[in-house]
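The next block holds one structure in the form of structure tokens; read it before the comments.
One protein chain omitted, others in place.
Let's turn to chain A:
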Amino acid sequence: MALERSDVEKIAHLARLGLNEAEIPRTTDTLNSILGLVDAMQAVDTDGIEPLAHPLEATQRLRPDAVTEANHRDDYQAIAPAVENGLYLVPKVIE
């Protein structure tokens, strides 16, 4: 399957990437060559092989339910562009 320009524009929008006119065809080509590799892998016979959720042959370790994080708000907010009353401020997101 090959991506069209419109597919790339849509994906870029979903990923909030601002691609300029020169980047769109280049990105389309790059993505299509990646998809070419995927097509090659798809052609391999995988009958009887269990789908892989993670490349490591291990299972998730679980953590006991304990609160060990202290409040470091001031440190974390020191690098934020804008804060007020303890809130992070961002460009308005509601229409």
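FYI, a residue touches a chain if its C-beta (ideal position, glycine included) is under 8 Å from a C-beta of that chain, and two chains touch if they have at least 3 such contacts; residues count from 1.
Note that contacts and distances are computed from a predicted model.
The unshown chain of the complex is recorded in UniProt as "Aspartyl/glutamyl-tRNA(Asn/Gln) amidotransferase subunit B", chosen from "Trimethylamine:corrinoid methyltransferase", "Aminotransferase", "ABC transporter permease subunit" or "Aspartyl/glutamyl-tRNA(Asn/Gln) amidotransferase subunit B".
The chain not shown here is touched by just one of A:Ala22, A:Ala40, A:Leu56 or A:Ala78, and that residue is A:Leu56. Remark: the omitted chain is touched by one listed residue; of A:Asn20, A:Ser33 or A:Thr68 this is A:Thr68. The missing chain lies against chain A, touching residues 10, 14-16, 53-54, 56, 58-69, 71-73, 76-77, 82, 84-94.
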